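Have a look at this one.
Only one protein chain is missing; all other protein chains are in place.
So that you can tell them apart, the chains are marked A, B and C in the order they are listed, and the count of residues begins at 1 in each.
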Amino acid sequence: MAINVTPIPGLDPAINDLRRRTAHLINTEVLPNEEEMWRSRRGAELTEDERETSRRRSIELREQIKAKVFQAGLWAPHLPKEYGGAGLDFLSLAYMYEILAYAVGASSLFGIAAPNSGNASILVKYGTEEQKRKWLLPLIAGEMESGFSMTEPDHAGSDPRSIETEAVRDGDHWVINGHKWFTSNGIDANFFIVMCRANDATGEMGTPGRMTQIIVPTDTAGVNIIRGIGVFGHATSDHCEIRYENVRVPIENTLGLVGQGHQAAQDRLGAGRVYHCMNSIGQMWRAFDLMVERSLVREVHGGLLKDKQFIQGFIAESYMDLQSARLMTINAAEKVANDDPDARTAISAIKVFVPAAFHRVVDRAIQVWGGAGVSNDLPLAQMYLTARVLRLADGPDEVHKILMAKNIIHRYEEGTGWNFGT
Amino acid sequence: MAINVTPIPGLDPAINDLRRRTAHLINTEVLPNEEEMWRSRRGAELTEDERETSRRRSIELREQIKAKVFQAGLWAPHLPKEYGGAGLDFLSLAYMYEILAYAVGASSLFGIAAPNSGNASILVKYGTEEQKRKWLLPLIAGEMESGFSMTEPDHAGSDPRSIETEAVRDGDHWVINGHKWFTSNGIDANFFIVMCRANDATGEMGTPGRMTQIIVPTDTAGVNIIRGIGVFGHATSDHCEIRYENVRVPIENTLGLVGQGHQAAQDRLGAGRVYHCMNSIGQMWRAFDLMVERSLVREVHGGLLKDKQFIQGFIAESYMDLQSARLMTINAAEKVANDDPDARTAISAIKVFVPAAFHRVVDRAIQVWGGAGVSNDLPLAQMYLTARVLRLADGPDEVHKILMAKNIIHRYEEGTGWNFGT
Amino acid sequence: MAINVTPIPGLDPAINDLRRRTAHLINTEVLPNEEEMWRSRRGAELTEDERETSRRRSIELREQIKAKVFQAGLWAPHLPKEYGGAGLDFLSLAYMYEILAYAVGASSLFGIAAPNSGNASILVKYGTEEQKRKWLLPLIAGEMESGFSMTEPDHAGSDPRSIETEAVRDGDHWVINGHKWFTSNGIDANFFIVMCRANDATGEMGTPGRMTQIIVPTDTAGVNIIRGIGVFGHATSDHCEIRYENVRVPIENTLGLVGQGHQAAQDRLGAGRVYHCMNSIGQMWRAFDLMVERSLVREVHGGLLKDKQFIQGFIAESYMDLQSARLMTINAAEKVANDDPDARTAISAIKVFVPAAFHRVVDRAIQVWGGAGVSNDLPLAQMYLTARVLRLADGPDEVHKILMAKNIIHRYEEGTGWNFGT
Partner (left out) sequence: MAINVTPIPGLDPAINDLRRRTAHLINTEVLPNEEEMWRSRRGAELTEDERETSRRRSIELREQIKAKVFQAGLWAPHLPKEYGGAGLDFLSLAYMYEILAYAVGASSLFGIAAPNSGNASILVKYGTEEQKRKWLLPLIAGEMESGFSMTEPDHAGSDPRSIETEAVRDGDHWVINGHKWFTSNGIDANFFIVMCRANDATGEMGTPGRMTQIIVPTDTAGVNIIRGIGVFGHATSDHCEIRYENVRVPIENTLGLVGQGHQAAQDRLGAGRVYHCMNSIGQMWRAFDLMVERSLVREVHGGLLKDKQFIQGFIAESYMDLQSARLMTINAAEKVANDDPDARTAISAIKVFVPAAFHRVVDRAIQVWGGAGVSNDLPLAQMYLTARVLRLADGPDEVHKILMAKNIIHRYEEGTGWNFGT
């Protein structure tokens, strides 16, 4: 199993080169060690000793690979060079994420780990020098962990304006009260970026009552982590339910201006949705390869799966799902890169289209593998869960359909109609 | 949340009464305690002490409910009265399972727990008096656990005739060698019923080389349990991979005749598929109730979900999924009960149709609940996984479609065509 | 090709007998002559002489068959015996329509022809003796044709309360003004039953402004038939666009009371939707038979279609579509017959579910037949158009989904939840 990349006609040669170099590292360093590196996660299948040995071997391997990634100049591709990253632009990152997603856990070997990488990007863009020194540098150095605290149980995640967690200014502090859940990385984080409705009676920092991001160290009094929310039957997770009760943080922890939080979230979600989709597409390629390769060797009822029409149908349908999802995502990415006014519609479209296509491809690959498909022996079961969650995270499908429709209808109301052919 | 049953017109009054009595127990005893009983499973959300208290309270509650089930004459409904069961017939059981499935874990409160209950039924039907004394009675008394060991990693589960685990007769013993996986209850079991290809050179017990069920105590030398296979990211499970290496068991452990294993498996799978479907339908009712009730109270973008067309569409589509799945399952059950020659086709149809409908209903309910839908706070996430597994267990959809088509085509080749209107 | 009926277990023996007798007539009289009877419609494929001969032969055959239907006591099954019909009840008719629909045009050989038969039923129920004498008897005798004039171009057909055609009382006459379209049988009809908003200043006949049915002879001044609306590229049709311009008809042409029109339309649509669905199901059986039989003989790429998995998949999926559509329709019919309060929900469900299933089955049958499937050589192409129209006639799918959802939600708001298991 290996990634087979060839230059895409018409694409920026630098991106084609980036794709080739990334694929080379994945093919030579990551894929051959994938089994070994993730083996320690197998839990009860291993004895305590085996697990310990495996864990040590895994750490060692990971450090070796990270060193090669660093040598190749591909470490932390999302960060500016001044912060030790590769300083890639939006489109380059999108194409790179597609390739990284093919190998399980490869992105962390390239210095990318949600939500830290997203938080780092926000700190780079909105942080003061002091904030960068205090939070960004340790984050990049791996000395700190961080979380992103936005979603609230009492309000639809699809409507950021409905956020009720409130930060009220009291002298040179914010006093924060609110109830959040699905705060990622909640257990390990040293600080959270918390999305609040900030009320500053003085109005000196911006418009009161508007969404604002505030950095909250997790050891501040009143940051009550209630639980890691278990999902899909897992006993726990690092997505936490948190109550902020009279949490006091200094005003200088405001990230950007009061009221800039909505924009920052949109930045994160806009580009982020393209990255998420490219990430899904990389996984679809993996699922596709797993499906086709299984069909070459698995015999049932006196024949190979590859010669059965049902399986041929699965392969053909999956090829179409992959191609359409991929072309739509690249088209959306180009619109984002070109500041095309239709970019928002295109992003809502891939937010709906890609997870659905991802689900179908993985679902077929699981069906071809049978019991092994839902087991931890293959990455398919995890992909199946991921695809499901993507349909409700960052705004459920239904909300994005409404957004698409409203954008489109607006253009017809204005009398121009849709832009035929783009 | 409660089950609202009314008599089904035209249905045997005894079954209507059984439905009413079962629903009454679920409504008054199980549902009000559901949260409390399953709380201890919440893992890291609880402190060690809380978990211990919760566990004790849960055990106590469970015993109280079991006593009431026993008083109501509904304990172990699948077992004959002589073995302490309620002695229900096939159709009664099917209708009862629908209701039990509504409440999480209710069936174990009624003395039904896979695979023990299926194994007990096989022992009742095929076991010798000695076997019943030795394995059935302790199983019923809860003094033993059991597993069912059929599926093999190297062969399609959909083709029982391809089983390669072999039992070769050596004097008055079988010597068993083979490789199984997804053997249910593998970790706790005291004995397995192992599906083998039995070769008896004397031929005295039946046709050599034919599928045969053999009782294998799990502490027999050579029963090597390799691992509980983790699925969907869970660290482990009680579905085990097992190597049988020169396992010797006495000939009297043969369950039924040599060669009768295929029939026994079909018995189990035939009725079992109807039970599985009724089980799915009971869960669909629960998911449906959860979805509709959420829509009555959840506000988004200035309105209740119940007033949004997308949600109304979800409710209407789910109603149709539930009704069609339910009517097809009852129709198949009646065909089984009437020894209708089309029963096999009808069973393959529900094997494909019901899990797909189950998936869609649960998927929509999850979408309506958002993040909570995939969390362990609700039974929906587990249902989502169950529905997926059902599409590949006991023969994947594709195999059952082929079976349906072949049965139908056969009738046209014979010149009669299908039976219009049944 | 023949209908193969066997008694349905548990069904009223009289209905089983009716099914058997109807199928016998279809198998022995209609199907063997189907080709001959409909040949004259083949248009340009025949010379003028051939068409004339064919037309004569067709009329002759049709009269012979009608005589046999009459002898068998199955003529005009929807009409009371006193009006020369077979006097069948609702459920019997539903089962009979399923069988009639199998053969192209068979219902007219049994004395049933929309919209005359629906109009006759309304006249039987709501008509005065005088109205029956004047309109019903000639209609039954075949001396008159009739149309049903409800849908308006400017208002959604799904909302009968939005009807704007107005009848204003002027002495002992109504003066009708309005714009209708898709008035069935518009070209041949001698009278229309026109759905109006009747305003009677005296209020003596009922509540003003409520929907009312009025009999309008088509030769009344002001009945302006604009055109037969061509659909699907056909040059014309008998579904007409009509402007009623100051049309005066006597008050005694009021059919039922002022304000009773809505109820009458619901009667027609309620039972009518069950009949429509049974009609669709009979056609699905025909399409299913055509598909399977083709697969037995058609060779492609070195094998029979019946041995290809794609075709086996088509057959299996179509079997499930047929079974689920049929069981849901029968369940809805029983609810109507039992005055079950859920009948309306069940009828909306089949209104949506059955045409969609019908479409899928016909679509697959067409695909199996290739070019012949869309040609007039087979009844499939016409079925394809019918299935499409059914999804928007009598209220589009979307409206019925909303109705279903509202009925369901209402029950949860009341606190009872849905009736588990019916």
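Heads up, the rule we're going with is that a contact is a pair of C-beta atoms (placed from the backbone, for glycine too) under 8 Å apart; a residue touches a chain by one contact, two chains touch by 3 or more.
Computed from a prediction, not measured in an experiment: that's the story for all the values here.
J.: Write down which of C:T236, C:Q266, C:N338 or C:T416 is the residue touching the left-out chain.
T.: C:T236
J.: Which residue from A:L79, A:I122, A:A189 or A:A349 sits in contact with the chain not drawn here?
T.: In the complete complex, the chain left out is touched by residue A:A349.
J.: Consider the whole complex, including the chain that is not shown, and state which of A:I3, A:I176 or A:M383 touches that chain.
T.: Going through A:I3, A:I176 or A:M383 one by one, A:I3 is the residue touching the chain not shown.
J.: Name, in rising order, the residues on chain A that touch the hidden chain in the full complex.
T.: 1-6, 8-10, 19, 23, 95, 98-99, 102, 285, 288-289, 292-293, 295-296, 306, 309, 311-313, 315-317, 319-320, 323-324, 326-328, 331, 334, 338, 345-346, 348-349, 352-353, 398, 400-402, 404-406, 408-409, 412-413, 416-422
J.: Take the complete complex as the reference. Which residues in chain C touch the chain that isn't displayed?
T.: Residue positions of chain C that touch the missing chain: 41-45, 151, 153, 156-159, 181-182, 226-236, 298, 300-301, 308, 310, 363, 366-367, 370-377, 381-382, 384-385, 388-389, 391-393, 396-398, 401.
J.: Against the chain that's been left off, what residues of chain B make contact? List them.
T.: 308-310, 313
Here, only the chains that are shown with their structure count from here on.
J.: Centroid from C-alpha atoms only, then distance chain B to chain C, rounded to Å. What do you get?
T.: That pair's centroid distance is 44 Å.
J.: Which integer distance in Å separates the CA centroid of chain A from that of chain C?
T.: Result: the chain centres lie 54 Å from each other.
J.: Using the average of all C-alpha atoms in each chain as its centre, how far is it in Å between chain A and chain B?
T.: Roughly 37 Å, centre to centre.
J.: Show the residues in chain A shared as contacts by 2 or more other chains, in ascending order.
T.: Expected reply: 308, 310.
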